[in-house]
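Read the structure below first, then the notes.
Here the complex is missing a single protein chain, while all its other protein chains stay put.
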Amino acid sequence: MTDKDWRNFGLAVVGLAIAACLPLSGNGYYLTIGVTIAMYVVLATSWALFSGPTHYISLATAAFYGLGTYVVALGIDDVPYIVLLVIALVVGAVSAALVGLATLRLSGVYFVIFTLGLAEMVRQVVTWVQSNWGGHQGNYVLTDITEEIIYWELLALAACVYLAGWLIGRSRLGFALKIIGNDEVVAAHSGINTARSKVLLFMVSGMVASLVGAILAPRWTYIEPSIAFSPMLSFQVVIMALLGGVKRLWGPLVGVIPFTLLWEAVSISFPNQTLLLMGVAFLLIVYTIPHGFVGLLETYSARFRERKG
Amino acid sequence: MKRRLILKLAGAAITASLAFGGAAQAADTIKFGAVAPKTGPLAGGAVVTHWPNIKLWVAQVNARGGLKLKDGQRKIEVIEYDDQTNPGETIKAVQRLVTQDKVDFLIGPYGTGFNLAVAPVFAKYGYPLIAMTAITDQIPDLAKKFPGMFFTLGSTTPIVQGLADILAKLVKDGKIGNKIAMVNVADAFGIELANAARPIFKAAGLDVVYDKSYPLGTQDLSPIVKGAKAANPDAFVAWSYPPDTFGLTGQAMVQGLDVKVFYTAVATSFPAYGGKFGVAANNVMGTGGVNPDDPAIKEYMKAHKEITGLDADFWASSSVYASLQILEQAIEGVGEVDRAKVTEYMKSNSFKTILGDITFDENNNNAKYWTVGQWQDGVYQGVAAVGRDGAKEVRLKSGWK
Amino acid sequence: MDILITGLLLGGIYALMAMGLSLQYGVARIMNLANGEMLVVGAFAAFWFFTVAQLSPLISVFLIAPVIFALNWLIYQFMLLPLVKRAKSQGQLEVDSILATFGMSFILVGLMVAVFGGDYFNYTFLAEPMEILGNTYAANRVVAFLMAMLIGGLLYLWLNHTRPGMAMRAVSVDTEAAGLVGIDVQRMSALAFALGGTVTAIGGGFISTFQTMDASIGILFTMKALIIVIMGGVGDIRGTIVAALVLGLLETFIATVIDPGLTLAAAYLMFILVLLFRPQGFFGRKPS
Partner (left out) sequence: MARSILSVQNLTKKFGGLVAVNGMTFDVGEHEVLGLIGPNGSGKTTMMNLISGALKPTSGSISLQGTRISDLPAQEINRKGVARTFQLVRLLPSLNVIENVIAGAVFGHRKRWGVEAENYAREMLERVGLQVAGDAPVSTLTYIDQKRLELARVLASDPKILLLDEWLAGLNPTELETGISLIRDLRNDGRTIILVEHVMDAIRSLCDRCVVMNSGTKIAEGTPAEVLADREVIRAYLGDDDA
């Protein structure tokens, strides 16, 4: 590792340690915002791990997230929670692998719409199964898991995602993904198994989303399909990641935080026009910050360097 | 330049609202927090049953000078948030109301899932939670876990049982056969009710000859109605949500589904239902109900229309309002903003509401509520209840004209 | 037989939802996620005319059409054109337009809630049984189907047999080449976007005669329209109509013969299979 790596590593550890102290503030509201931010940081970062280098815009986050939620909902009465987390992880990875194998040859808008449809299809199948064979199970998740625990779980997961992202970035796999994102034909002709690389990364992002769903399930107490498979979730993850910028591992982080705070500010100040104003904010982001905060920062720092030099 | 300005403005907005949001409130009011959807999939229901009643109640209490406390009367001020039908937002908004806006009391959110999602937060801060729009079979468990949680709308089993009893009696009296066609919307609510109904119907000697679910948002319900019709049932039961309640009824009319008992769940009690289908709605049964001949209900309906401009629905509306009355009376009974005392007061006292007297049982459950209603000559009448009087005689449906 | 007719009627309704989006995506290359909201706007307008002025939706849709057309034209000129100009590639435009129109759908929902409130609305129009070949169907659905076929037929004729229609198809086939042969691509795109929005809103007017709606329901229509347009093949109005009808038949078949609970799952499954084995859609051209 280089000096820079050590510095970044140190920064990350300090940041994480500070974040981990949030519940100690004793303010439940800050903690709730913290959970929201942690959840979206994890989802957006793992989303960007796949979509950043490959430029495949996946709207399947809700599908995997919902699967994880339902794993917990269906199993909580019979299986220990920790085992359910593992099952959720496996279910997410396996289904992402299946989906990936089937769809990663689709490109552009087809992939986008496909993943959007996928969330709906999974939702339909899950509710149909529950409706026909679920019996009384599947709606209530009554546990003693508090918001603090959920928050720490999410932070730990965030740490894992960053570590994984950093390792992938340094690995052949990460390099392969970069090449694929540049030119898939060249990638194949350089000996890269493009399908395998993409599926692997898609699995990472799928299983993280599934795990997040499983971690958050106790927070809802009562699981409804509309809670578990909300298409809004997928879109929010995408917009937050893009707002931050997907070229850097920390990009989604700098997107999630301002977005969550902005959303908060809007809901507080305009409770009756929340959606309307969020729409306006959405448009402003798309029009004024097309390359995300990372792009913005890089432009400024480039200008700064120019001026200096 | 322009871009920088926008960013600056956005930044300023964030800091301003985070710093001052909810500060600077007049001290002589009593603050209530309310979170429910104004947008999103459940907004349609909340706008009919939830928000107007809050508005009505606040207007009425303030019109008579406010809540009577030991240190004088205080007017109600409500801080409202839209949760966009997203439970994460609901939790966040409740946290915000408690810790930032420092409200004195909270009004329960809208819908089963949302009430349950916020229960831990209410419990953590010791706010009483009257789940006025939740239907659940887990009341004993929930009450044990969240001692400050109260239920007013009822639970799944009695709602199904009420219907099963009516059907069983009609069968016994030889008025209808015992063949039931049952459908449900494939969402938590529909699944839970259908799952509860299967054993109960069976125990009541009813034969479910058609049993299907359909996805939320199905655009064409005619295959379901046709399928049900082909099974030649004596009664049709649908655990449905508002859009499909309308859709199923419409298709049943068109297809001439000629059953003696036609039952749809949520939204059957909406005034819009009677309004849309007119005479065809006659003798349609639905979930919940009221006793519209009761003077208290009559007065409530009139006030609802006058103050909110909307007609109250014949089931959950009055329950929401009654729940607010309970909160009102408990606070006035205690005479101060002491949430623990108010919670205790609720547990140990009886309340006079538009629905009649309400006393919570050992599970914090209101054991008296309407389970089945029926449109009779333009009015939605309660025809079966647990512990409520005034149930009208059930009528058989004879065609759609 | 019954399945066939019920399915076709449903398919006609799907065609109403999707034809507008087909034009918008096929010609203007905008994957408009606010499509469903535009449909609800049309439905709201028809509802309003019906309750306030007792005006039949068959008439009122033609009153609202010019307004919606102008509205969509403006949306394209001021909101989407900057994105089109900025985009370096088709992929970039797709991402941008998806995000921008998603934001727009928020705005439309927010405006509708502010103006009309968020509750359910419906009214009774032609909710009478109608007998076709021994089975009964709802008259308002039959009317909606006929209107779908009429609108689809007119669009098809217009696109294939008039000068502006041909120009529009040229843009849809190859934007750059169309520009080279002197077609005003920007104007055509704006026209297609506005026309698409209008068709969607008119469709909403007809759908409101039998469907209970509220301000937030648009996303459901958007999803349906998206899968139909992709299945039909981009930029081909025939494909859209055929895909809509096939989808209607499939859903009705599943609902009648197998289980109504699986209709939407089957619809998405079919969509996925089409994408996997014929990604250019039923009538689409092979991507070169």
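The first chain written gets the first letter, and so on, giving A, B and C; residue counts start at 1 in each chain.
FYI, a contact is a pair of C-beta atoms (placed from the backbone, for glycine too) under 8 Å apart; a residue touches a chain by one contact, two chains touch by 3 or more.
A quick note: this is a predicted structure, and the numbers were derived from the prediction, not measured.
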Interface partners of the hidden chain - shown chains only, full complex considered: A
Candidate in contact with the missing chain, chosen from A:176, A:228 or A:268: A:176
Sole contact to the chain not displayed, among A:33, A:71, A:121 or A:192: A:192
On subunit A, residues whose C-beta touches the chain left out of the figure: 172, 175-176, 178-179, 181-183, 185-194
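Just so we're on the same page, only the chains that are shown with their structure count from here on.
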Overall pattern in which the protein chains touch one another (line/ring/star/complete/other): complete
Centroid distance [mean C-alpha coordinates] between subunit C and subunit B, Å: 35
Where subunit A and subunit C are represented by their mean Cα positions, the distance between them in whole Å: 31
Contacts with two or more other chains, residues of subunit A listed in rising order: 124, 127-128, 131-132, 272, 274-275, 281
Overlap residues in subunit B, where contacts from two or more other chains coincide: 38-39, 41, 85, 186, 213, 215
List of subunit A residues in touch with subunit B within their complex: 27-33, 36, 39, 124, 127-128, 130-132, 134-136, 138-140, 142, 146-147, 219-227, 230, 232, 258, 261-262, 264-265, 267-269, 271-272, 274-275, 281, 284, 288-289
In the complex with subunit B, residue positions of subunit C that touch it: 2-3, 6, 9-10, 13-14, 109-110, 113, 117-120, 122-124, 127-129, 136-138, 141, 210-217, 220, 224, 248, 251-252, 255-256, 259-261, 263-265
Touching residues on subunit A, where the partner in the complex is subunit C: 55, 57, 102-103, 106, 108-110, 112-114, 116-118, 120-121, 124-125, 127-128, 131-132, 231, 235, 238-239, 242, 272-283, 285-287, 290
